[in-house]
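Here it is, the structure, as structure tokens.
All protein chains of the complex are present and in place, except for one that has been dropped.
When the chains are written out, they are named A and B in that same order, and each has its own residue count from 1.
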Amino acid sequence: MTESLHADVSIIGGGIVGACAALFLRRHGLSVVLLERGLCGAAASGVNYGGVRTQGRAIVQLPLSMRARALWARLPELIGIDGEYVQSGHLKLARSEADLGRLEAYRDEVGAHGLALQIVGGSAFRRAYPWLSEQAIAGSFCAGDGHANPRLVSPAFARAARAAGARIVEHCAITELAATGSGFVVGDGRSVSVQSRWLLNCAGAWALDIAERFGDSAPMTSIHPGMAVTESVPRFMDVNVGVEGGGIYGRQTARGNCVMGGSRGTANGALYGVPTARAIGELCDRMAALFPPLAHAHVIRFWSGVEGSLPDHQPVIGPSPTTPQLIHAFGFCGAGFQIGPAVGEALADLVHRGRSQVALDAFSITRFTSPASTSTGAH
Amino acid sequence: MSTKQVVIVGAGPAGMRAAEQLVAAGQRPVVIDEGARHGGQIYRQPPAVLQRDRRDLYGFEAARASAVLDRFDALRPQIDYRPQTLAWQIEAGTLQLLHAGRNHALPFDALILAPGATDRVLPFPGWTLPGVYTLGAAQVALKHQGCLIGPRVVFAGTGPLLYLVAWQYATHGGQVAAVLDTAPASAKWLAAPRLLARPAVAAKGAYFVARLRMMGVALHGGVTLLKADGNERVRTLSWRAAGGGTHTTGCDAIGFGHGLRSETQLADLAGCAFAYDALEQAWLPTRDAAGRSSVRGVYLAGDGASILGADAAELSGARAALAALEDLGLSPAEPGHAAQIERELQAHVKFRRGLETAFAPPSSWAADAPDDLIVCRCEEVSAGELRACARETGTREVNRLKALTRIGMGRCQGRMCAPAASRLLAHTAGCALHEVGRLRGQAPIKPIPIAMLQEQPPSRQVAEDQDD
Partner (left out) sequence: MLHRIDGARREPIAFELDGRACTALEGDTVLTAVLTNAAKLRESDFGGAARAGFCLMGACQDCWVRLADGERLRACTTFVESGMRVRTGA
């Protein structure tokens, strides 16, 4: 028996962006139905590294990221739990003089946009971070960054949205999707069908299927970042660590487990990712080489996920050029966790007031070729 | 005659008999064994220096054990046997192995998974105290290390292993303080007709019970296990009798377990389909009568596929090997032999139904578990925390429960806590056990060292600094 629902806004996708949008829409007094294929916050939003990081983002993302910081600071008020969020600071390492040069250039560039970074090198660096190997020669420290537990945070956004009056429907795979004269109809063809004025496409790595139904497109592919976690080891790392040039990033949780990333996996069906053994081996080598305290540690779990990636490393956020009242937010290229809450808030603003507090022009889907262009599609 | 790479994981009765069939067909199978010597758990061989006699080690099973152990020994030159090797991941057609700190990729044309089983654990408060072990552990201590888990032991839980291990301890100088069976005595009579499907085995079970009684060991049925107590080690086990009275039995050690659970992690990583088995109250990889899984080229045998015991494992190991040979186009079809094996296995399946009826795990376990019971001993997560999470978040799925509470996130990946956590979740959510699903397997199936030496040079580094 199909339940027929009416709402101001339908949201496809219950990750951190969709769920947060639902929460803020409810705060604006709008009615919301969110449809999630599986369980909210179980895809990329729930299995990512957990970095809550502004440092390293392109200038164009700084306004969103700085706005997100203010939301992260209020996390317990928003979602009822602390999500193990800690403002540990983010340390981006230089492994060469050339790396250091790039970190210094970035520091200078973002300083003018309100992001203060401190670069430490030489003996001061060694004294401050004795647990790093000789591979690291200097680091850029961003005090306002940190990390959190995505497994707790992302589902909690959905629960908060539900508690605020959003209708959240899980185990709901979209089969019915169309623009009507006055809005949209979305449903799974068996249990629920929703008519709404607005539609938010927050379907993550699978968002192209939704976008293309309306003639919108983007050259999004799927990536599968490989992750590893160690057994609990005595605490030695008190900052969230990344490296200039990429390849490894790591953090240590309050319980002592070290979460590490920096490898690539492959798809495991359409919904899951799995790290390859080769990638795991490389990640382990890098972990051992950079973090001497982990020399004898054991990895107890590897995993990956499915993340949408776009060639310019920026997400798509903003209204559809073809379909009124359709808004897209997808393709976060592995960096959607920290800005996710700000994106959700911006989507709610777009619906409620017609504009967002933060400028989103740089993320318009129109920056790619015309809507008629082919996309490689998420897979 | 073409040689294919057939790989067997496990060197217990199933793995050993699978190897035998492959050698008979002119193949040189690779046998991956996590142990130091072939034999698996039930026929585990102690280090040679212990000079143990086979009758002493295997009791009534000595002849069967010798037959299969010696056969494998004789075939060793024709087998690529790799002891102390952990298979930690499977990718399409390749097994990842860890041996002596080195990582090695082994491609296969056919893979026979025979990884065996461990005890099914439904814990009671105090089970993490030093001196509290599984029934399997109590056997390993005796068989493999010539030790008892303590001079005075209480054996508890249910299953045929309960009586076998208690008898083994009683006849090896151990003082058995009590045997506490959570299954009611009546259940055994209900199951009797099915148990007669294997009369010799049923008779042995009755023998152990009779001998223990004659030795004056206190045997109790229909027991509810309450709490193990002790300061730095266990000193007592409190329990409630079928009639209602509470008792406390002094001990130096406890050996407990509620039947066995199949090790299915590798089947999961291989992509095998799973189905809920109502008899074993567990999710098992699906297989046909020959042991073919849902994945082409992957076969399942022994207790790792379904708990049927050692004798059945020998049969299913041989049958799986015949299926692999047939599918690889390597032996003329011998329907007689394969069909004969499948017929013999039927008696084992019937007997198994009888055992599960006689020794069913306590259905009231989840309702009885106190909030302060530690369910996940790796991460120290309590029953109360699981219940609270399920209630507060509306969670009805075990992987979501894992994400929110950390059960199953520790080193053992849920081997010890999944049966208990699943039952608690189902009970709290008010749904059937199978509805909460099963924990999704993740590599490595056991902890592996970061310092593991890789065999390939690193690939060119890709800029991935946007991932975090």
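As a working rule, contacts are C-beta pairs under 8 Å (C-beta built on N, C-alpha and C of every residue); 3 or more make two chains touch, one makes a residue touch a chain.
Everything quoted here is computed from the prediction, not taken from an experiment.
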Touch criterion as defined above, residue of B:P151, B:P193 or B:G394 at the omitted chain: B:P151
Residue touching the undisplayed chain, where the options are B:E61, B:E91, B:E263 or B:E326: B:E263
Selected from B:E34, B:E91 or B:E326 as touching the chain missing from the view: B:E34
Contact partner of the left-out chain, one of B:L50, B:A185, B:M215 or B:A339: B:L50
Touch with the omitted chain, as defined above, among B:V179, B:C412 or B:L425: B:C412
Absent chain, residues of subunit A that touch it: 231-232, 234, 255-256, 295-298
Where the missing chain touches subunit B, by residue: 34-36, 41, 46-52, 118-119, 128-134, 136-137, 140-142, 144-151, 172-174, 232-233, 252, 263, 377-380, 410-412, 415-416, 446-447, 449
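We take it that only the chains that are shown with their structure count from here on.
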Cα-centroid distance, subunit A relative to subunit B, in whole angstrom: 40
Subunit A-touching residues of subunit B, taken from the complex the two chains share: 89, 91, 94, 96, 103, 105, 393, 397, 399-400, 403-404, 409-411, 413, 442-444, 447-452, 454, 456, 458-459, 461-468
Residues of subunit A that touch subunit B when the two form their complex: 39, 42, 46, 49, 51, 53, 56, 151-152, 155, 159, 225, 230-231, 240, 242-247, 249, 261-264, 274-278, 280-282, 284-285, 287-288, 294-303, 313, 333-335
